[in-house]
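Notes follow the structure.
Other chains of the complex are left out, but the ones given are in their true place.
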Amino acid sequence: MFYTDGKLQYPVRVETPDPLFARALQQAIGGVEGEIRVAMQYFFQACGARGNPKFRDLLMNTAAEELGHIEMLATAVALNLEGAPLSVKESVAADPVGGAVLGGLNLKNLLSAGLSAMPVDSDGVPFDMSHIYASGNIAADMTANVMAESTGRVLAVRLYNMTNDPGMKDMLSFLIARDTMHQNQWMAAIEELGGASGAFPIPNSFPQEQENQEFNYSFLGFQADGSDPVPGRWSEGASIDGKGQFKPMRMTEALGEKPVLGPAKPNSGAQSEQM
Amino acid sequence: MFYTDGKLQYPVRVETPDPLFARALQQAIGGVEGEIRVAMQYFFQACGARGNPKFRDLLMNTAAEELGHIEMLATAVALNLEGAPLSVKESVAADPVGGAVLGGLNLKNLLSAGLSAMPVDSDGVPFDMSHIYASGNIAADMTANVMAESTGRVLAVRLYNMTNDPGMKDMLSFLIARDTMHQNQWMAAIEELGGASGAFPIPNSFPQEQENQEFNYSFLGFQADGSDPVPGRWSEGASIDGKGQFKPMRMTEALGEKPVLGPAKPNSGAQSEQM
Amino acid sequence: MFYTDGKLQYPVRVETPDPLFARALQQAIGGVEGEIRVAMQYFFQACGARGNPKFRDLLMNTAAEELGHIEMLATAVALNLEGAPLSVKESVAADPVGGAVLGGLNLKNLLSAGLSAMPVDSDGVPFDMSHIYASGNIAADMTANVMAESTGRVLAVRLYNMTNDPGMKDMLSFLIARDTMHQNQWMAAIEELGGASGAFPIPNSFPQEQENQEFNYSFLGFQADGSDPVPGRWSEGASIDGKGQFKPMRMTEALGEKPVLGPAKPNSGAQSEQM
């Protein structure tokens, strides 16, 4: 259950409204690397967490944090749209050389939302909840969270570098810091779950003797000229999970045959020639 | 550039066709944890890889492998649909107790594809390419790949446990093995990129002194009663990236204020009362 | 900013787990009439609310409530999936007559989420954030909210009627009650905004003399035989907004002409014959 105080988790200040930057910020709200994604991902992972209850608590706690980040960013979008033009005439007035301002604005922020934020990305594509990874496997969930915070911090850094507005830079330096913490937080959770050698391969509950023993630590090459694939840490030495030895293997021909499906069934809507 | 021999990478054999299992296998083709996702993700990451060219090679090589996995699974779906009923009458004949067979089948595999595989998940939802993470940051991409292979192996294990067909179990034991390798492969790539202390926080090119120093290693609590959030590896000790010290911090009140957007602009389509 | 206590807003209890009902409950989470929709809708409306700040407060307060409803329903889904079969063999054991249980389950709840809830509807279609209506016009937003709670209560009633489980009925009687309140709450907000005659036509800031005076209160008929369209309250008497008189009008022919676009531009990729 959630409570609110209606305030912003961290101050949001815009000195010079910039409609194009509003558009960029939308990516941090409704992009696949954005805050809706992490808020809802941690929320659903918490709801489905089985086993040690501390992971549920950890996840729901951070879900609450991320909800506040959406709120901050939505406010930042609206503030950056303050003063945005509502018409071509206004646009030209605001930018005597071009009239590009109205073009730079995401029109939907104006037409659908009246100069407010929307749950869409920087191209106006609505966020799609299939991006919420909550697998029922707590370690797999944590890898999804490390990934989410990694791409999230990459995005936040790009936004930080894009703007000159001191208020926006301040807000983003907070969000970048939180992404630093969250990358570490979820890696710490993986450590609690056994780290590389204890948690991997995920799921660790599957008896590895049932997996094909010839291919589970082989680095397969699919080079057309039959050469070895590019070597690296992945092609020699102990595997990262400590349970095998990496070795390269050239796949110069298929292990299976050309598949034959047999004729189409009568009445199946195929052509007569297929039956 | 790609070449093909039209054969299956590994043999695909179905002893007892099972339309319901065909439906489940669709998740491994067009689900967010499925093979289209990894094939296309590695492909696009390769295409955008900047810096050391070996990562492009590594990624494109494994993209080729994953394309072959889609082919195997698509064949497995079609073979499991052999003999599936085309009508209620057939369905009842096939299953005298219920007639559930036609209901268990994903109807679209019949109606849209004539008893063949489709690029959809087990509910018939088409795969959406927004799930292809190719961030332009090679380390973030690798975290996405560890995640993809983790959820992918969880799925493959669930499919393995769902079926009794020896042919299907054999195929899945190969795919599970490959997921084991790929989890390790991408973790090995992270190790080459510096591991936890060298690659993180991602992106490692952002000067950390520009991020908010108060919040970058603090484990924030958003407990309604003001208590500490659940303790763990994430709340004390050195951070996983080795660049800070974890510490818990209670967020008992907001750092910002209630946001004030000001009145709506005239002509902005708001109600008069908002202007 | 949000806080949590990790508890359920209202008790959630399942006496007899029912995987098919779990599937139905998914509609109340990720369906277009579901709780993600209202939680996020009120949230974004709050973030974009301009004018009297009490509407922001009202909206954000209820957004917090709805977040708790998602949590309740996600718990209910997981509890209904307790004991769901993981394989055909288990399924047959659980249901000796048919083996329909595994078929009735939404497979993705098993394959993608390990018998937990997902942000999808009862067909496994992920929720799409384009359903979040936050128009920047506070009265239009309220009509969207009345609609959301109306379809939401219709859904909750259908779920209530579908199940026999006392725990589920109890939970749903709470959610139905909240929908009753919320329908009233948003209608009360419309009343504060002037009611039918003050708030309508939305937006009330547009000078009505600029709209076409011949067609703004005419009930137009498009009957192929040129007859009057079906009469009712909408075809006579004062309009509901009190600003016009309803009158029927037969559209027996078009007011415009056949449109002529002119030839395609050279180099526009059209056929030569179109240029």
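In order of appearance the chains are A, B and C, and numbering begins at 1 in each one.
What we mean here is this: a residue touches a chain if its C-beta (ideal position, glycine included) is under 8 Å from a C-beta of that chain, and two chains touch if they have at least 3 such contacts.
The structure presented is a predicted model; accordingly, all values stated were derived computationally and were not measured.
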Subunit count for the whole complex, all chains sharing one sequence, 3 displayed: 6
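Just so it is clear, only the chains that are shown with their structure count from here on.
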Smallest number of contact steps required from subunit B to reach subunit C: 1
Interchain centroid distance [CA atoms averaged], subunit A/subunit C, Å: 26
Centre distance in Å when subunit A and subunit B are each reduced to the mean of their C-alpha atoms: 10
Shared interface positions of subunit A, touching two or more other chains: 1, 3, 5-9, 57, 61, 64, 68, 71, 75, 78, 114-116, 128, 130, 135-137
Of all residues in subunit B, those that touch subunit A in their complex: 1, 3, 5-12, 32-33, 54, 57-58, 61-62, 64-65, 68, 71-72, 75, 78-79, 82, 86-87, 110, 114-116, 125, 128, 130-131, 133, 135-137, 139-140, 143-144, 146-147, 150-151, 153-154, 157, 160, 173-174, 176-181, 183-185, 187-189, 191-192, 196, 200-203, 205-206, 208, 210-224, 229-230, 232-234, 239-241, 244, 246, 251, 253-259, 261-262, 264-265, 267-270
Partner subunit C, residues of subunit A touching it in the complex: 1-9, 30, 36, 40, 43-44, 47-48, 50, 56-57, 60-61, 63-64, 67-68, 70-71, 74-75, 78, 112-120, 126-130, 132, 134-137
Subunit B residues within the subunit C interface of the complex: 18, 20-21, 23-24, 27, 31-33, 95, 97-98, 100, 103-104, 121-125, 151, 154-155, 158-159, 161-164, 222-225, 251, 254, 256, 258-264, 266, 268-275
